[in-house]
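Every protein chain of the complex appears in place save one, which is left out.
What follows is chain A.
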Amino acid sequence: MSHSSNSVKLKYLKLGYQNIVNNILYILLIPIMAPVTLQIFRTGHNDIINEISHFLGHLNLLPLLTFSFLIIFFFALYFMSKPCSVYLVDYACYKPPVDLKVPFSGFMKHSKIILKDDPKAVEFQMRILERSGLGEETSLPPALRLIPPNPTLEASRLEAELVIFSALDSLFRNTGLEPRDIDILIVNCSLFSPIPSLSAMIENKYKVRSDIRSFNLSGMGCSAGLISIDLARDLLQSHPNSNAVVISTEIITPNYYQGKERAMLLPNCLFRMGGAAILLSNKRRDRARAKYRLGHVVRTHLGGDDKAYRCVYEEQDPQGKTGISLSKDLMAIAAGALKSNITTLGPLVLPASEQLHFLFSLLGRKIFNLKWKPYIPDFKQAFKHFCIHAGGRAVIDELEKNLQLSAEHVEASRMTLHRFGNTSSSSIWYELSYIEAKGRMKKGDRVWQIAFGSGFKCNSAVWICNAAVKPKANGAWNDCIERYPVHIPEIVKL
């Protein structure tokens, strides 16, 4: 009884502390403004006018004009040099057709036939699938649905066209953008990089302008989506009155691992088809209709550490088959990368109360050597919504624990993993789409998108909702959102 009343008291104390520190400027203003206001009330208004005109009369015109001009000049300089805001006008996620769906039983049956000489590998895949958090409606491209799979170059191009063109057509429909009005085009796709590039493929299909600035990022892993956003922001800040289209996808046809090494079979079980097309703009006229404004982008790279560098590594197995090997230290390295990222992000987004708390905790531990537990700032105070890359169930569990998030905060990530699987760089967009489809996005809400990728990288983006978002009629979730959230058991019995 006393314990609960103590915790209630502590809660109110904490709340009081937060309100005071976060509004300190306003609070400090009170002792300054109070005597001034009192003085004004004491002296009558006529006396005030007399005093002011008396004061002005003593001033010479020239210094006054110079002074005013300088003030205006410095204000103008400040506003001009401030980088222009980047807005997210709208985005579209690829929705695979029904004939590409892969239920668990179908996947396991194909696996049994393809790996008929290695029942242990099949058993391993089944155990992965049971615990993966994926649902029965994730999709694989046509070439990987054959027995045996046939990942040719042509099939990879086909998948790329299917995903990218479909997402772009949706984006053009939603925003009314004409292809010839695209100023900047950025495509990120880690594993498939043909010649001509995927961005050239888009330019060819949609007949864009010849002076378009296009970039094709490959090999940068699952966090490449946010790297593209970062690049788009830099370009938009140096090119006023422009827009940028970003395509984030992973073409999984060429990625299919045809060998038996267990560490390399894992991606076969988790990676699924997906893609997103995003329209960013710095144009004045897009400000009113844009959904989000880009706050910060923080990129952290642990490539300097050998273990981190090798934890997601593409290599050939003893039989010569190429695949991506995932190390057992992946979760530990991800936790380290996250810590590094939030150390930079924290000061940019956390309210003053949390920062002060963190500072005190740090001082206490380092300078006074007090035996305190390291204080993890409460990011729930900075952000309303979280989009954690759906890399796998373990990643989401780890972040939920480390950042002390509730089940509702990670719901978007878990449900995206269930419905679409691990779609690599586009998964954060499916998650954002989920939150919007549920009607939870309100004006002023802050969203934190966080993605991990090979290298090892941890990238974050902060978005602020610009206008209340209505659920889309043709969104990726529109035919199944009523079924969600679903309860995902620890182990699904196949």
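Methods note: contacts are C-beta pairs under 8 Å (C-beta built on N, C-alpha and C of every residue); 3 or more make two chains touch, one makes a residue touch a chain; residues count from 1.
As a working rule, contacts and distances are computed from a predicted model.
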Of the options "Calcium homeostasis modulator 3", "GATOR2 complex protein WDR24", "Protein ECERIFERUM 26-like" or "BPL/LPL catalytic domain-containing protein", which is the UniProt protein name for the chain that has been left out of view?
"Protein ECERIFERUM 26-like"
Kindly state which of the options A:77, A:147 or A:362 is in contact with the chain not pictured.
A:147
Of the candidates A:38, A:62, A:80 or A:98, the residue in contact with the absent chain is A:98
Identified contact with the non-displayed chain, of A:21, A:84, A:108 or A:335:
A:108
Which residue numbers on chain A touch the omitted chain?
97-99, 101, 103-106, 108-110, 112, 136-137, 142, 145-147, 150
